[in-house]
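Beneath this line is the structure, given in structure tokens, with notes to follow.
Note that this complex is displayed minus one protein chain, with the remaining chains in position.
So, subunit A:
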Amino acid sequence: MDKSYNSVMNRKNEIMKKSVGVDYSKYEVEGLAFDYEKMMEDAGYNLEQVRELQLETGVGNTPLVELKNINALIKKLSPKGKGARIFIKDEEKNPSGSYKDRRASVSAHRAKEMGYKGIMAATSGNYGAAVASQAAKKGLRAIIVQECQDSRGIGQPEILEKARACEAYGAEVVQITVGPELFYYFLMLLEETDYFNASLYTPFAIAGVETLGWEIAHQTREMTGKFPDAVISTHAGGGITTGTARGLLKAGAKNTKVIGASVDLRGLHMASDIDFNKKSFTTGHTGFGIPFAVYPDRSDVPRNAARVLRYMDRYLLVTQGEVFYMTEALANLEGMQRGPAGNTSLTAAFALAQEMDEDQVIVVNETEYTGAGKLPSAQLTFAKENGVEVKKGDPKENEPGKKIVIPEHPSQINYMEFEIEDMKKSYVKQLLKRDKKEKFTQKELEFIAEDTRSTVKEIKNIINEFK
């Protein structure tokens, strides 16, 4: 078979269909419209089934912990009557050390059920370890494909650590230099091996996260007598936010605000060989967070099941230095060494809590394991070696890729609001630009409205703005 870039990419749809086992054409409605809920129902598993299969492999049922000392600090910094309490879902307790086990567990279960011999995932993050770990539990082989090194051969420490973890679980790790063509090699491997593609964006992967939202709703009610007022997740590809929100709704927590938070890395190009090792966060940042929110179907499956604009009430940005600061705070004040990427949402929660009423409750929906390569000390040592300035000061001086500013005082931690309205506009703009759409049918307009939690009238207004 032809192995040139273009011919492999042209075989994408048939390779994907075979490797995911979902016939996406069944859910197509008209043009860009498709039936999202039907896809989630048919292709996924219901919450009960997911809970059961996760329990079998030790996934989920993680503790919800009140951050009492951090909450006392919040009270100190807040005006009278303000200072919501933060609880954190200690997802580090999952078998491979992150909530990603929830996503991997359903895919591994599915792959086993369908008779695949192995599973594959394209990921530089915790998901690789999760897939490798779940594959081991199911007796499946695993290949993890990472974007890892720059052209100098220098690997991002956090990604090198993930490679080590995957190898510890017995997986093959393929390490590729910077560039979106990783996907090309991934497709060739799927063709070669006939393995299951444990994409992060299938209905299975999202169904796996619904249990997280469901557990949070129930645990919070048990501990505080009510559902959380807000749940904050570290937003990148959209899976954790989408799945958590769906789980909260399934548990009846209809009034809980769903908030996404990302590290602000705007200005760094995600496909740049130079910018690659100027980042101290390999995920949870705007480089994934914005593009995936406004054009979810950019993912590796025809229809992405992670669609955050359906659920997200607010989107908050924080800086790398602020997240490192909160990572230290979590270790020193709560005895929990976690993160750092997973602490992005904690950082936003810390600032937000100071504006919310003192009887309100915020849940930070994840922690992740830490260690060599991932610690603030490892990441900042690497940053300094790669010409990034690290200094104490006002986080407002932050410049992605150039300057990491560690706050001097916790009162300097703040978030920047990224307006959801602007994301909706970008969503429409992407359709006009990428899909070269000029006219939309009524069904398409209704779909866009549903996909962005808007009205058809609002969508029409946005379209007219761009004309």
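What we mean here is this: a residue touches a chain if its C-beta (ideal position, glycine included) is under 8 Å from a C-beta of that chain, and two chains touch if they have at least 3 such contacts; residues count from 1.
Basically, contacts and distances are computed from a predicted model.
Colleague: The complex has one chain missing from view, so what does its UniProt entry call it, picking from "2-amino-4-ketopentanoate thiolase", "Oxidoreductase", "HTH gntR-type domain-containing protein" or "2Fe-2S iron-sulfur cluster binding domain-containing protein"?
Modeller: Options "2-amino-4-ketopentanoate thiolase", "Oxidoreductase", "HTH gntR-type domain-containing protein" or "2Fe-2S iron-sulfur cluster binding domain-containing protein" considered; the missing chain's recorded name is "2-amino-4-ketopentanoate thiolase".
Colleague: Have a look at A:Ser133, A:Gln219, A:Thr242 or A:Gln379 and name the one touching the chain we're not showing.
Modeller: Within the whole complex, the residue contacting the unshown chain is A:Gln379.
Colleague: Which of these, A:Lys38, A:Lys391 or A:Lys457, touches the one chain of the complex that we don't see?
Modeller: A:Lys391
Colleague: Write down which of A:Leu53, A:Val308 or A:Ala329 is the residue touching the left-out chain.
Modeller: A:Ala329
Colleague: Could I get the residues of subunit A that touch the absent chain, sorted low to high?
Modeller: That gives, for subunit A, the contact residues 4-5, 69, 72-73, 75-81, 118, 141-143, 148-149, 151, 153, 155, 157, 160-161, 164, 167, 170-181, 184-185, 192-193, 269, 271-274, 324-325, 328-329, 331-333, 371-373, 375-382, 390-392, 406, 409-410.
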